[in-house]
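Shown below is the structure under consideration.
Shown here: the complex without one of its protein chains, the others still in place.
In this document, chain identifiers A, B and C correspond to the written order of the chains, with residue numbering beginning at 1 in each.
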Amino acid sequence: MARASAAEPAAPDPGAWRQRHAAVRAATVALAQPLSAEDCALQSMPDASPVKWHLAHTSWFFETFVLERFAAGYRPFDPAFRVLFNSYYNAVGPKHPRPRRGLLSRPSLADVLAYRAHVDRALDLLFARVAGDPALAALLELGLHHEQQHQELILTDVLHLLSSNPLQPAYRDRRYVAPPATARAQRWLAYAGGPTEIGHAGPGFRFDNEVPRHRAWVAPFQLAARPVTQAEYADFIDDGGYRRPELWLSLGWDLVGAQGWTAPPYWTREDGEWTTFTLDGRIAAEPHAPVAHVSYFEADAYARWAGARLPTEAEWETASAGVPLTGNFADSGALRPLADAGAGGALPSQLFGDCWEWTQSAYAPYPGFAAPPGAVGEYNGKFMCNQYVLRGGSCATPAAHIRATYRNFFPPEARWQFSGIRLARDGN
Amino acid sequence: MARASAAEPAAPDPGAWRQRHAAVRAATVALAQPLSAEDCALQSMPDASPVKWHLAHTSWFFETFVLERFAAGYRPFDPAFRVLFNSYYNAVGPKHPRPRRGLLSRPSLADVLAYRAHVDRALDLLFARVAGDPALAALLELGLHHEQQHQELILTDVLHLLSSNPLQPAYRDRRYVAPPATARAQRWLAYAGGPTEIGHAGPGFRFDNEVPRHRAWVAPFQLAARPVTQAEYADFIDDGGYRRPELWLSLGWDLVGAQGWTAPPYWTREDGEWTTFTLDGRIAAEPHAPVAHVSYFEADAYARWAGARLPTEAEWETASAGVPLTGNFADSGALRPLADAGAGGALPSQLFGDCWEWTQSAYAPYPGFAAPPGAVGEYNGKFMCNQYVLRGGSCATPAAHIRATYRNFFPPEARWQFSGIRLARDGN
Amino acid sequence: MARASAAEPAAPDPGAWRQRHAAVRAATVALAQPLSAEDCALQSMPDASPVKWHLAHTSWFFETFVLERFAAGYRPFDPAFRVLFNSYYNAVGPKHPRPRRGLLSRPSLADVLAYRAHVDRALDLLFARVAGDPALAALLELGLHHEQQHQELILTDVLHLLSSNPLQPAYRDRRYVAPPATARAQRWLAYAGGPTEIGHAGPGFRFDNEVPRHRAWVAPFQLAARPVTQAEYADFIDDGGYRRPELWLSLGWDLVGAQGWTAPPYWTREDGEWTTFTLDGRIAAEPHAPVAHVSYFEADAYARWAGARLPTEAEWETASAGVPLTGNFADSGALRPLADAGAGGALPSQLFGDCWEWTQSAYAPYPGFAAPPGAVGEYNGKFMCNQYVLRGGSCATPAAHIRATYRNFFPPEARWQFSGIRLARDGN
Partner (left out) sequence: MARASAAEPAAPDPGAWRQRHAAVRAATVALAQPLSAEDCALQSMPDASPVKWHLAHTSWFFETFVLERFAAGYRPFDPAFRVLFNSYYNAVGPKHPRPRRGLLSRPSLADVLAYRAHVDRALDLLFARVAGDPALAALLELGLHHEQQHQELILTDVLHLLSSNPLQPAYRDRRYVAPPATARAQRWLAYAGGPTEIGHAGPGFRFDNEVPRHRAWVAPFQLAARPVTQAEYADFIDDGGYRRPELWLSLGWDLVGAQGWTAPPYWTREDGEWTTFTLDGRIAAEPHAPVAHVSYFEADAYARWAGARLPTEAEWETASAGVPLTGNFADSGALRPLADAGAGGALPSQLFGDCWEWTQSAYAPYPGFAAPPGAVGEYNGKFMCNQYVLRGGSCATPAAHIRATYRNFFPPEARWQFSGIRLARDGN
């Protein structure tokens, strides 16, 4: 997941802070509401964390980076949590090993919720000081964006956990019923290329990896008007997509063999019909909805099969100009990508929401990138190796969290996120 | 764990069956009582299972081997459980992989308890038929002994889980306070050897691996009057026990290096003082209590260091003649080995309870051994390879479960059971 | 491989020593004669060693255990060899890791042969002192038996190496043509059982693991008159032997799945006809010859399929009484098991030579076993865990090396030795 560092947001009045803080924090707890304490305690693979861990770690973040520094006399809820819920900040000290996050039946879910309340009460005393203290404001702001990132991870991690259970249970009782929609035929939108600028500028929060805004040169290119659908991806499978080495990067082909990939991870075919596992349990495939949960390797192989390629970050960001920041985010309640008839105009549809879109760009520092000093500097920079950038947010991303300049990143083999495919090609 | 097959116990009247069944089944649930649903759901290593899994699997055993066969019209609680809670019976069909038992947040603990009640209700209808149906009686009997084995595993597995938590939580609220006791100086008891017979004979339940009773030849030997204590084992450590390859079997020495063993798994030394992790949390070492949680490799290395060796099964069983079946079992509530002043007479003390005692005997079929037909035949026989026999029961064994002929078995590297050391030597 | 410790052989005159020493040492070099330096340098798996390593290690054994102690002023050929060619003697000091024996292009094969000559020249000066120095005599004797063990390993290790080459090359130019023979129908020979003695006694060399000779009790049993043939084993395969879990030990069944076993390692079926890879390259299966290269797990599964079991050590040794020490050993030049019409009398045929025969006995110390002091004590004792005893020698064993009391041992998964199956069953 893209991770953040302190910027300099405008500092609103204490009441507004309090309100926004409460809303974001409550949204996290609300995600755990359909789950039992047992559901929240388990870890289904090292990449995923227990829901309870997410609930605690996001509080740890405020405790460690805000309360320890700004709240004189703050008494930690439990000193042991400093190690237990440290994710990866070496500068903070030791950390509980990531693959062992699922061994913690204690603290209980109830204790973790009490921890959250303890931290929130202490934070409440600080909001009055925000206006006069930009460093405090920046870290509080960072904490909220960090919290939103973990909201998305709660959904993707619990999806993975439930998918690992042969009973194939659903995350919630009430199933979301998708409105009927038919994806338009694929179209190509042309872009002239030339010198451009990408990266964030101006006011408003951004992570450190989105700046500096800088010049880049983009050759003329075309971008697909919409993401690849499940039906199109099924065609790739039926055409031997997982059996033809010439379509794959070498490392990807090795994985296809070693792990026996024959379809995206949550897909199953029975009697010729595809089903997919979702937060509503196993459902029939939705042919017009975007395909999700594909690795970079699968996205790249699909693109090669389709005679196209993945876009670069710079192309994607160029094409996002003028596209409204709307889409099927977590707020819609669908919690899966949806079919969309699209707008049919000159702008790409579904660029935001539904699925993160793999770019062909390796995750790297922008020219002039500098990690902030201190532990917060570990937020993003140290992960800039062997990962690829994804853009646009997904059906699990809070709507308020996304931006056109937002850079998410995952290793090319990652499949448990809502990651999909947008095609590009050269020329115009 | 030693596992059982159908013998031919005397079949008491239905009321007695009902009562004993209820008592054994309730004892299992009682073990889970101090634990939260979260505690019961986690799996800390592939060898250990979640408590919830034990609660379900023991019911599965009755459902699969008794109800499916004897209860006409029985409706399973959930057909999916047939796979989910099959431990290792290939003849029953597919099974959920052992290392993935900790991925099951559903069924919930409450659902599993309902499953237990469902099975018990159905069994209740069968007790009236027991007297007339020896096969039914045998399987009901086997089911209870199987249940008791899992009672012990619940304790050892939850101990391992809690030990994996940096918070080092205790299993229960009220800590057991051990009465003060001083182990007597070690003594050697001499046995003449010669032709003997070992194995179970006569009425009463026994597992298939305890028969046939058969002739064996035992050379003259001596057996230590009591188990090795924690203080004695600490001397071994202080004398470089974990740094001297000449004391170790080759495979054991490899493990010492690969896993960095320097003491038994639950031991920690701080400021020169040993502590041990127990079901009451971390406590000061108890120098006069038997050392537990040692692997066969450590038991063997200790014995070599002490100028002795481990006893054979036949020696151990020979020495058990006349020793009363009493000791520090789970029923005492201590749930850890205790110091004992011993009796000082001609019989070994603490032979039963406290710790299972490693023998030097590889787990092998007795001459004439035959596994029962059908799935129940998988109970014991197929595990007779690369394991070693332990005798005598432990502080986690139900008192009613143990016999002098009882053969428990674990791989030589296993350390999470209450396994300790009784020395032997040649001659008299 | 069975490994040895110092006994007290009769010390013959220097000339006889010199002659026997020269013969044994020359036999080792002769085994390498058909091979190139490249053939001798490679290591195909951690269990197997390069031929060059065997040539050097056997010299290291004499250098370290004889010359360092008895040859005043001896100058080592190369001091670095003390570490490089130490197999597993911790008391001697560090050792080059076993899986890295195949990384040594230097010393060259020529240098290793020079090393052998250097050691032999130094040993030559000692033979005159043998008669007066039993310790020297014992170690020289041990060195020769050790050398013979490695002669067998040279053949099995090079067989494995050549089998790993897709070109499937032969070890030698001239192929051995087996005389036509038809195995007799299988028969059972009955033994009364009762008290018996096993183990070595009297003069003549024996390894430390063969003593003390001691009492044992053997129940009445029957032993198959000859080993299981390739045709019989093919029937087991055709009857689904590798697909039926009920035939297998649990650990064995895991291996069948994990490693995809469907036949012994050197067997291939093309167009319905079995071939086997031998030191003469790939040849048609020989249905009347004993099956070789089966693991303990396969031997045990075959026996269960056949309604029989493997013999114990004590049974095997009991049945060997009166059987002449003759058979198809390495000296025959066949270098593979051969069909044999058998004798048809009261004694088992092919008990010696052809294939080592798995027993069901775990490799354990005999009652009263004591490893010799010093590094030589590491020869056998420390390997007495998770291995099984094989008896009788094979087509790769020097004829002069074998005895009825000889205990070879390998882990139950080992398949690269000439290991076969002799059935037993209860009663008479």
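Some observations on this one:
Convention: a residue touches a chain if its C-beta (ideal position, glycine included) is under 8 Å from a C-beta of that chain, and two chains touch if they have at least 3 such contacts.
As the structure is a computational prediction, the values presented were derived from the model and not from experiment.
The chain not shown here is in contact, across the full complex, with A, C.
From the options A:27, A:45 or A:364, the residue with contact to the unseen chain in the full assembly is A:364.
Touch with the chain omitted from the figure is made, among A:46, A:99, A:245 or A:344, by A:245. Looking at C:164, C:182 or C:428, the residue that reaches the missing chain in the full complex is C:164. Among C:24, C:41 or C:92, only C:41 touches the chain that is left out of the view. Contacts to the hidden chain, counted on subunit A, fall at residues 88, 90-91, 195, 214-217, 219, 245-246, 248-253, 296-297, 360-362, 364-365, 367-368, 377-378, 382-386, 412, 426. What subunit C contributes to its contact with the hidden chain is residues 36-42, 44, 80, 83-84, 96, 100, 102-109, 161-162, 164-167, 169.
As a working rule, only the chains that are shown with their structure count from here on.
Taken together, the touching pairs link the chains end to end in a line with two free ends. Computed centre separation for the pair subunit A/subunit C is 59 angstrom, with centres defined by C-alpha atoms. Computed from the mean C-alpha positions, the centre of subunit A lies at a distance of 47 Å from the centre of subunit B.
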